[in-house]
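Here's a structure for you.
Note that one protein chain of the assembly has been removed; the remaining protein chains are unaltered in position.
Our next item is chain A:
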Amino acid sequence: MNSSAPMLRVRGLSRSFGGLRAVDRLDLEVGRGEIVGLLGPNGSGKTTAMNLISGALVPDAGVVEFDGEPVQGLPAFKLARKGMARSFQLVRVPCELSCLENVISGLAFGPRGIWGEAARTRARGHLARVGLADKADVPAGELTYIDQKRLELARALALQPKLLLLDEWLAGLNPTELQEGIALVREIRDSGLSILMVEHVMDAIRALCTRCVVMSAGWVIAQGQTAEVLAHPDVLAAYLGGAAHA
């Protein structure tokens, strides 16, 4: 739409559950072709923030601009059709569908609605891109955990998104897989996508994220260039269990 606006701009995003302010006046931006890391200890509101941005939850207050257009409060399926794809913290793939069907489901309901033979051909391409070319007809439930994560990514890419939300996609990988995973995310960014990733793996954050936003107890306690943010005393305190006061 508006090519001068950032891909994602979030202002004052808030959401409470009962008395708990899970996300409190969150501000963040993801520029075009940029990878931004969303960091913070467990329970700091990262996944809630992802759910608010992607439309799984409706915010109490705040603005979400996606590609220059306000989208807060829109249902998730409309955001997906506008080009916002996501992965889940605990991998979610329909287990009874084959890998090919899983990826086709990403193509069929996306912005272009690709179906039939064209969808099968493209789906095989996406499977190959994440290294699952030989698993096309295997039911997703029979894949290893790591392969299910790859499949989830292939399905997200099938939407041909402009923005990709990755929720701990690199967690639980062994060192070799981690290097492959980092290379894959970088390649996806280089193909023109913007990425917001919740992540704990420091090697991946340093390798991939140009900027980071750190949350603690629903608040942003630091944001900026990755190296600076990771050295920030409040961030260290939040992660190491000290008392942090912004």
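Convention: a contact is a pair of C-beta atoms (placed from the backbone, for glycine too) under 8 Å apart; a residue touches a chain by one contact, two chains touch by 3 or more; residues count from 1.
The criterion applied here is as follows: contacts and distances are computed from a predicted model.
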{"item": "Listed names \"Branched-chain amino acid ABC transporter permease\", \"Thiolase\", \"Roadblock/LAMTOR2 domain-containing protein\" or \"CopY family transcriptional regulator\", matching UniProt entry of the absent chain", "value": "\"Branched-chain amino acid ABC transporter permease\""}
{"item": "Touch with the omitted chain, as defined above, among A:G12, A:G73 or A:P94", "value": "A:P94"}
{"item": "Option touching the unshown chain, where A:P6, A:P59, A:G106 or A:G181 are the choices", "value": "A:G106"}
{"item": "For chain A, residues in touch with the removed chain", "value": "54-56, 75-77, 80-81, 85-86, 88, 92-97, 101, 104-106, 108-111, 113, 115, 155, 158-159"}
